Structures are given as C-alpha cells and as structure tokens.
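Of the protein chains in this complex, one is absent; all others appear in place.
And now, chain A:
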Amino acid sequence: MAAAAAGSGTPREEEAPGGEAAATQAQAPTTAPGARLSRLPLARVKALVKADPDVTLAGQEAIFILARAAELFVETIAKDAYCCAQQGKRKTLQRRDLDNAIEAVDEFAFLEGTLD
C-alpha cells in the first residue's frame, strides 16, 4: 500500500485518489464504471480497518472492495439527503438533510448519534 495517506488524521487537500501502488492506477481520476481507481485512498481505508482491535488481518482485495462500498455509501447518502433538500425547496444541502436521510433509511440506523 502506498504511503499516500498513512496514519495522519489531518486531511490533505492535495490528496490523490487511490493510494494503492498498483501499476494501472493513474493519478487522474477516471469515471469508468467499475473503475478500479477508488476515490478513497486505500492506505487510509486499510488504516481504518486495522484501527479495530479485533481485526488481525485484512486482505488487499477485501480493502479494495470495502473502499468501493464506502464510495457507494457516500453516493447513496448524498443523493438521499439531496432529495430531502429538494423537498424542503432548498438548493443547498444542509446537515439536517443528512439527518433526515439517516432517520428515513433503516440501513443507516447505525449512524444515528454520529456526532460531529
């Protein structure tokens, strides 16, 4: 795993998407469907997984797909929240839209109480 985002908790604005040192991953984002280039830095995803004391080992491919799942999650929750904003006739997505989306979707119940 490339050390692109190793360990640090501070977000870097110049963060390149996908920290994996796979030969085919370029720095430029591609939006091809199923593109292996994850928008999330894989080193960071791995770090997050390992932060769980119960986790001993996670395979590289498992990290890949977890990163992709997280991407899909972000897309989904963003879209859901946007629907709420539109219902409120607003053009700006606000925190309460996310709160509403979290409440409305059963699968997002684990997020209840996620504070800033």
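As a convention for this text, a contact is a pair of C-beta atoms (placed from the backbone, for glycine too) under 8 Å apart; a residue touches a chain by one contact, two chains touch by 3 or more; residues count from 1.
The rule is simple: contacts and distances are computed from a predicted model.
Looking at UniProt, which of "F-actin cross-linking protein", "Protein Dr1", "AP complex subunit sigma" or "Sorting nexin-4" names the chain that isn't shown?
This omitted chain is identified in its UniProt record as "Protein Dr1".
Which residue numbers on chain A touch the omitted chain?
5, 7-15, 17, 22-24, 29, 31, 33-36, 38-41, 44-45, 47-52, 54-59, 61-62, 64-66, 68-75, 77-79, 81-82, 85, 91-95, 97-98, 102, 106-107, 110-111, 114-116
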